[in-house]
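Note that one protein chain of the assembly has been removed; the remaining protein chains are unaltered in position.
Entry: subunit A
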Amino acid sequence: MKGSILSFEQVTFTYVPEDEAVKPAVSDLSFSIGEGEWVALVGHNGSGKSTIAKLMNGLLFPQQGTVQAMGLKMSEESLWNIRSQMGMVFQNPDNQFVGATVQDDVAFALENNGVPHEEMVVRVRESLQQVKMADYLDHEPHHLSGGQKQRVAIAGALALRPRLLILDEATSMLDPQGRREVIETIRELREATGLTVLSITHDLEEAALADRVLVMNAGHKQMEGTPDEVFSSGEELTEMGLDLPFAMRMAGLLKQAGVPMTGESMTEHELVEELWTYYSSK
């Protein structure tokens, strides 16, 4: 792991600090993300994931602990500087589309940061190419599918050439097709540019692609490790209301039924592979 790009140190945050009865949305949380990593943050509804995202870019400030990003301590002064190096994509494709057309929307963050016009034109093209939406320059949002809108949102975040891309359930409102498009886009981006990604998700299948997984439970960090490590504690995850990916659940059930399964089947492809070898060797 290269230098850390973002770190939380014993961060505690409460929405209603006046009221003792309200539990903190995030309590005593410490973790860090290294340059070039893909980290997935998973957890049940209300476990504090979105709150963490908001703490990362100064939409919220913690009552205790410190947030550091891009080598700067988060404060009113460093806020805009940090935000300009951090792209963020949210859940609802419609509610984050600011521009009238695709290209206007991608240019929005550039305009805000005072990038000169000639440079903007180049960067808009470039980022749209990265998400394969370059043919849609003049399209209006209501003529795009959810997956396309999310890819445009990613392009909008990329246009500023951020060091960290945060996706807060960016795929959860999409159909399977749109979800695949978006995940594929992120994978390709990482291959091409080595961008650091933090994806917040319900979907363990998406989390399985990450280098590291953080599991949140009621504001606490419950587990941390590689997808293999985290998913091997199947019971514990299910108790927290998280569903294992279909292929993994299937493998588990097959094992129970007496079919010998070697290793941890992670993807559907590997499962099929395994079943096929098992069947032909029988």
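Following the convention adopted for this analysis, contacts are C-beta pairs under 8 Å (C-beta built on N, C-alpha and C of every residue); 3 or more make two chains touch, one makes a residue touch a chain; residues count from 1.
In this text, contacts and distances are computed from a predicted model.
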Chain excluded from display, named as in UniProt, from "succinate dehydrogenase", "Phosphate transport system permease protein", "Energy-coupling factor transporter transmembrane protein EcfT" or "Ring-1,2-phenylacetyl-CoA epoxidase subunit PaaA": "Energy-coupling factor transporter transmembrane protein EcfT"
Which of A:I52, A:V124 or A:L198 contacts the chain that the document leaves out: A:V124
Sole residue of A:G48, A:P141, A:G178 or A:P245 that reaches the chain not shown, by the stated touch rule: A:P141
Contact residue for the chain not shown (choose from A:F13, A:F97 or A:F231): A:F97
Selected from A:F31, A:F61, A:F108 or A:Y278 as touching the chain missing from the view: A:F108
Absent-chain contact - pick from A:G156, A:G178, A:P227 or A:P245: A:G156
Positions on subunit A where the hidden chain makes contact: 57, 59, 80, 83-84, 86, 88, 90, 92, 94-101, 103-104, 107-117, 120-121, 124, 140-142, 156-157, 160
